[in-house]
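Beneath this line is the structure, given in structure tokens, with notes to follow.
Here the complex is missing a single protein chain, while all its other protein chains stay put.
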Amino acid sequence: MAEIAELTAAVREFSQERDWEQFHDPKSLVLALVGEVGELAELFQWVPAAEAAERFSAPERRARAAEEMADVLVYLVRLADVLGVDLGAAARAKLADSHRRFPAAAHHGVAPHKA
Amino acid sequence: MAEIAELTAAVREFSQERDWEQFHDPKSLVLALVGEVGELAELFQWVPAAEAAERFSAPERRARAAEEMADVLVYLVRLADVLGVDLGAAARAKLADSHRRFPAAAHHGVAPHKA
Amino acid sequence: MAEIAELTAAVREFSQERDWEQFHDPKSLVLALVGEVGELAELFQWVPAAEAAERFSAPERRARAAEEMADVLVYLVRLADVLGVDLGAAARAKLADSHRRFPAAAHHGVAPHKA
Partner (left out) sequence: MAEIAELTAAVREFSQERDWEQFHDPKSLVLALVGEVGELAELFQWVPAAEAAERFSAPERRARAAEEMADVLVYLVRLADVLGVDLGAAARAKLADSHRRFPAAAHHGVAPHKA
């Protein structure tokens, strides 16, 4: 079984064992995801942008960031499971789409614009 | 290669081909992640909570949600790559930790409390 | 002086007294705002949607929500100050614009659609 599907199954089983599926409607899971993204943002908020990568190369800080990113991923796969979405396939499709929308030559060195 | 590592490599290559690595410092990637989570939230905001799962079982809506979740995952793996974090391993470690912190018997049917 | 301008001045003075202005570039402030919104989201995540308003009418819970909302507002006025934005005027302009875009008769009982 593919890695994301395995993780999805493990999170589902964890939820079922605790009878927590009742809490996992889509809106609640999006809010939980937002909470974890907020914790991730807090780690970086006051770090100077130019120093962030280096400062987070220290083992303790990297581990803290890894933990918050893991929380985000766990809720993301749980949401995908509840919605019947194949997250791995969706990510590959999105990347293929980005290849079409942003030909490398035309977008070299230019950040995609958000209007 | 494991699925998340494959996706990570594909997103990295995509970024390199466009010379977009210059934009991918950690704070910028967290902001990009926030933007995608915001788009995901907007899909659900006015849908009654009790009807969300059913409404998003319609193919078009499910595809829209899948797309936004894919965007979140793409930026998450990109951030993990920039920080040198093994995202798959971090998620498995987090889940193992949750098994320890929330024994099934003691937490059956009770949502974990956020103080 | 209007209330939002007063609050803006108080937050600016607080920042100046601590020499924290150096941390308050726009991207850092948006990340701080995201962190507080995440804490607000966590308060509500596992509360059944239909019971949320009632449960948060309890004084302690209402006070917790008030605190997180206050944090969001404080960073929002700080960001507006750094960007030279008149937040009160912007909100009034936005509301006037919403009156034009969503005539009451045409949008009665229909949630605005996010495509």
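As written, the chain order gives the labels A, B and C, with residue 1 at the start of each chain.
As a working rule, contacts are C-beta pairs under 8 Å (C-beta built on N, C-alpha and C of every residue); 3 or more make two chains touch, one makes a residue touch a chain.
Just so it is clear, the structure is predicted and the values come from calculations on it, not from any experiment.
Asks: Touching the absent chain in the whole complex: find that residue among A:I4, A:L31 or A:A91.
Replies: With A:I4, A:L31 or A:A91 as choices, the missing chain is touched by A:L31.
Asks: State which residues belonging to chain C touch the missing partner chain.
Replies: 2-4, 7, 10-11, 14, 17-20, 22-23, 25-28, 30, 33-35, 37, 40-41, 44, 47, 49-50, 52-53, 56-57, 62, 65-67, 69-74, 76-77, 79-80, 82-88, 90-95, 98-99, 102, 104, 107-109, 111, 114
Asks: In the full complex, which bits of chain A touch the chain not displayed? Write them out.
Replies: Touching the missing chain: residues 27-28, 30-31, 34, 42-43, 45-46, 48-50, 111-112, 114.
Asks: In the complete complex, which positions of chain B touch the hidden chain?
Replies: 23, 25, 27-28, 31-32, 34-39, 41-42, 44-46, 49
The definition used in the following text is that only the chains that are shown with their structure count from here on.
Asks: When the centre of a chain is set as the mean of its C-alpha atoms, what distance in Å lies between chain B and chain C?
Replies: Taking the average C-alpha coordinate of chain B and of chain C, the gap between them is 24 Å.
Asks: Can you list every residue of chain A that touches 2 or more other chains, as numbers and ranges?
Replies: Touching at least two other chains: 23, 25, 27-28, 34-35, 37, 41, 44, 49.
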